[in-house]
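What you see is the complex with one protein chain gone and the rest in place.
Going in written order, the chains are labelled A and B, and every chain counts its residues from 1.
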Amino acid sequence: MFIINCPFCGERDQSEFKAGGEAHIIRPKQPTELSDDEWAEYLFMRKNIKGVQFERWNHIHGCRKWFNLVRDTSNDEIKAVYKMDEKPPTY
Amino acid sequence: MNKNLRVKRGKIIDETYRISFQFNGKTYYGFQGDTLASALLANDVHLVARSFKYHRPRGIMTAGSEEPNAIVQLHDNSDRTEPNVRATEIEIYEGLVASSQNCWPTVNFDVGGINNFLSPLLPAGFYYKTFMWPASFWEKYEYFIRKSAGLGKSPTKPDPDVYEHRYIHCDVLIIGSGISGIIAAKISAKNGFKTLLVEEKPNLGGSTIYQNSDHFKINNQNSGSWLEKEINEIKKLKNLEIKTRTSVAAYHGYNFLLARENLTDHLPIEQRKDKTRHRLLKIRAKKVISATGSIERPMIFDNNDRPGILLSSSIKRYADLFGVACGEKNILFTNNDSAYETAISLIQKGINIEAIIDIREEVDSKLVYEVEKNNIKIFKGFTVTDTSGYKRINRISIMQLSKDGQKVIGSKINLFCDCLGISGGWTPAVHLFTQSGGKLKFRDEDQTFIPDNCPSDQLNIGACNGDLTLDEILSNVPQVLKNFLNIKNTEYANLDIISSTNKSKRNIWLLPSDKILGKTKSFVDFQNDATAKDIKLALREGFRSIEHVKRYTTTGMGTDQGKLGNMHALGIISETADAKMGELGTTTFRPPYTPLTFGTIVGRNVREFFDVFRKTPIHEWHTDNKAEFENVGQWKRAWYYPKNDEDMHQAVQRESKAARESAGILDASTLGKIDIQGTDASEFLNRVYTNAWSKLAVGKCRYGLMLNEDGMVYDDGVTTRLDENHYIMTTTTGGAANVMGKLEDYLQTEWPELDVYLTSVTDHFATISVCGPNSKKIISQVIPDLDCSDKNFPHMSFKNAKIGKINCRVMRISFTGEHSYEINIQANYGKSVWEKCMEAGNDYNITPYGTETMHLLRAEKGFIIVGQDTDATMTPIDLQMDWIVSKKKYDFIGKRSLYRSDTIREDRKQLVGLLTEDPNEVLEEGAQIVADISKSPIEMLGHITSSYYSPNLKKSIALGVVRGGKNMIGQKLMIPMENKNINVTVADPVFLDKENKRLNA
Partner (left out) sequence: MSNKYSFLSLIKNAFSHHENWGKAWKDPEPKKEYEAVIVGGGGHGLATAYYLAKKHNMKNIAVIEKGWIGGGNTGRNTTIIRSNYLWDASAGLYDHALKIWENLSQELNYNVMFSQRGVMNLAHNLQDVRDLKRRTHANRLNGIDAVYLNTDQVKKFCPIINTSPYIRYPVLGGTLQKRAGTARHDAVAWGYARGADSMGVDIIQNCEVKGIKRNGDKVDGIETTKGFIKTNKIGVVAAGHSSVIADMAGLRLPLESKPLQALVSEPVKPIIDTVVMSNAVHAYVSQSDKGELVIGAGTDDYISYSQKGSHEIVEGTLNAILELYPIFSRMRMLRQWGGIVDICPDASPIISKTSIKGLYFNCGWGTGGFKATPGSGDLFAHTIANDEPHKLNAAFNINRFISGDLVDEHGAAAVAH
């Protein structure tokens, strides 16, 4: 079980958090303009990366804030956390 | 009468405290401090078990958690019975009852022993090759296979014991209290680190504590005495918490470890009452120091499994620690110096040693010289080729080894014995290290895997790190601790050490025999009866990877998880397949290190603590009034209120009639409630609901439907505009938490520009719904100041009000189709307001109704229940609720998905009403709907989602989804049941009061 450094609360046990999948998938501003294919890309298609992944987490049993996290999915090593409005670090 | 093999001066034995216990129905005596194994050995009992496959007689082989053979059933047939308990771990207590398992009728005469003679037909994986004819017979074969498999017996009664969890956060966790662990604990605690030291055995000190030889001295004291002083000192350190009988089970990432603290297993049963049996420690350590020691290796030769064959180091432990001789005619068989340490201990204790067989040809070692001085015959360059004695070893055969160690030469010598100690060198206990993700490296000189890279902040010291001698430990441990803990000095810098440093070892994984391999039984996995020839068979058949060999032969898959034999299996594979050990790798060590009781893992979360009960503020009233309850998520909801001897059907008929004819009252407190505030609250609702919200006037309510982004109905409920920038949203009971989470998600991540704040207020309000033609009169009586006229308080509007001095919100909304009010009041007043309503409604036969009646009443009106009438495949269009989907709004959650090629199909499943030909025939919810039963397979058009007998309509009604159903009104369909077909007609889903006249009645 990881220890996650919530950007608002500090280090907490993973059991306080909920994972929210791949980060930086922006909801299309004009969904009606999209083809079925393009909409499916947004809705279902995922990178599902093995390696360094940018992902969303929610401190659901804490401050309830969403934030982003960089984690290596091959060994679960957490590399960074950053707030939703912060620029993602480079990896 | 059994012999007494107790010799004086067992270090941890209290000979003034005698304990009686039973084994296989016979009473024996031991002393305080004994394990079941040591006490049995003291009584000269070696035969304790039968092996898994061949049912061969087996004895006690080790003195610890690596024991493969001596596993027993405790307290058979009692509620505290436990299978597969290692006799080497359980401490005896007055009244202990143990019995042999996996044997019938007795361990002495076991019918299953016939398997040993059938063994030529039972090679590794034999079951994959047979039992296939005739095809239908497998389950008959399997019945017998299953009966003969298994070891002990599962308990059959609930567990009387309790377990608990404890979270521990520490700076440094030290696992193991051998000399390395004790030194580490002292250094760590003295330097200000909050330190936890855990030890699986009842006593501290590992194997050094009973080291009483002149060959191992520290500062001129023998090492055991030196360590004892250190232990006495650390017990006084205030930064240090010491836990014995505590075994680390699992080492997860981020230094999260699980350990089992055993609190009562060593106590007489009557003293266990009201005590916690085990405590599961959930440890988060900033740093972890593993000092888990090493496990002695057996030797692999023909018939190396007989009762009376023990690890040499265990014989020493039994002698020194428990004062027990494992035999009267002992022979030791070794490839290294360790057996000589055992010999010296036995000599000191006056225990007879017949001979030592050493496969090494030349040894230059002080220990060996000392043993030789005692006139003990040492056969150098010899190996054991066979043993005999069915239930107890009585003889060994030895032969000389060839120079290359590949074969035996010369003539056979037979030696008589009743105990054989075997020593194949040492395997560092790296199990926890690899569990944590650590990588191993192979050390050629003594053929061991030792820790290499580790992913977390941890350190391995002492024998588990490959430092196997006293001088290596004492010179290395303080040094590496300085770096690891970042401290300047330790007090262990200038120790004066005498240590036997001879590390010479002749490693032969599979010792040669004068017989061909196929005729030998050289056990590698003792419990599962996997032999060297099984491993070779697996390789011959193309199973090359260690994992394949393990699975094919079941090596390492017993309850000891291969702690003894796995290295030999690897070694034999390496030799046979001509592959390097380091490249073969090891099998994965899976948690737990030693088996962990389910009860321990679960702790207190059993029975009433299995899951939270959520109860409404009015719950007590419902129980007082004999309500039956329904689980809805974690909530307990009143389901119906049977009067006298009513069954559910009767109660529901009564309740629903009362609600339509006069007045009903429902506890709706479980509905999710979300307080929404902010200048963009209206815009926010526009985006999350399918319909438009901007124009909803303050004081008005509106029903809303929420979709998933995939266009499918997700939740519904009424939302009220309390003020310009203030709404209260209600959600379904089951969906409340998910809706809240989803709304927060969109708000924080997609639309951070919106000025909106969400607060979950579900638990803050009690919600009481009063409905029926007389509801207005009742509400007026409960809240006299409220203007209940239809003009000033019309349907779908809201008013602030006061009941006495207490503020409340009253909504005029209806889920039953009746004139209806919903009072929302601070939760702690819920029950008294409910009682007020009951009192006011007394004259009108106000009738409390539960969820079942609520479901019926809303079905009469064709109102959906999300999750019952919908699954994750229904769009609002499918529900024939096109009216609620705004065509004008540019976007809302899920809108785009409604226009995909599949979701715009006309012939999707659509919600319709269904009426049975026979009005008294109530359909089964979940039953399938078809048009034609003549063709096979029968095409299913949909299914019944809700179905009731309506006392108000005096007929059966149902809702269902039917492919293309919206264009099928009036059409006849069929419900094919197992024993009959029921004819139905498709109808409008609104069965009652299509004009909504009752709302204002």
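Keep this in mind: a contact is a pair of C-beta atoms (placed from the backbone, for glycine too) under 8 Å apart; a residue touches a chain by one contact, two chains touch by 3 or more.
Just so you know, these numbers come straight off a predicted model, no measurement behind them.
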{"item": "Which residue of B:36, B:258, B:417 or B:856 touches the chain not shown here", "value": "B:258"}
{"item": "Contacting the left-out chain in the complete assembly, out of B:551, B:809 or B:955", "value": "B:551"}
{"item": "Touch criterion as defined above, residue of B:95, B:410, B:518 or B:804 at the omitted chain", "value": "B:518"}
{"item": "Among B:903, B:916 or B:950, the residue in touch with the chain that has been omitted", "value": "B:903"}
{"item": "Interface with the undisplayed chain - residues on chain B", "value": "52, 80-84, 120-121, 123, 126-133, 135, 138-139, 142, 145-147, 149-159, 161, 250, 252-253, 256, 258, 282, 516-519, 533, 537, 540-545, 547-548, 551-552, 554, 559, 561, 588, 590-592, 595-599, 601-602, 605-608, 610-611, 613, 630-633, 671, 710-711, 715-716, 732-735, 815, 851, 854-855, 865-868, 870-873, 897, 900-903, 924-928, 930, 937-938, 940, 943, 945, 976, 978"}
{"item": "Touching residues (missing chain, whole complex) on chain A", "value": "1, 14-15, 18-19, 21-22, 36-37, 40-41, 43-50, 53, 55, 71, 73-76"}
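Everything that follows uses one rule, which is that only the chains that are shown with their structure count from here on.
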{"item": "Chain A and chain B, separation of their C-alpha mean positions in angstrom", "value": "28"}
{"item": "Chain A residues within the chain B interface of the complex", "value": "1-3, 13, 18, 20, 26-28, 30-32, 34, 36, 39, 43, 56, 58, 60, 64-66, 75-77, 84-85"}
{"item": "Contact set on chain B toward chain A in their complex", "value": "252-254, 256, 284, 437, 455, 709-710, 741, 744-745, 748-750, 752, 890-891, 895-897, 899-901"}
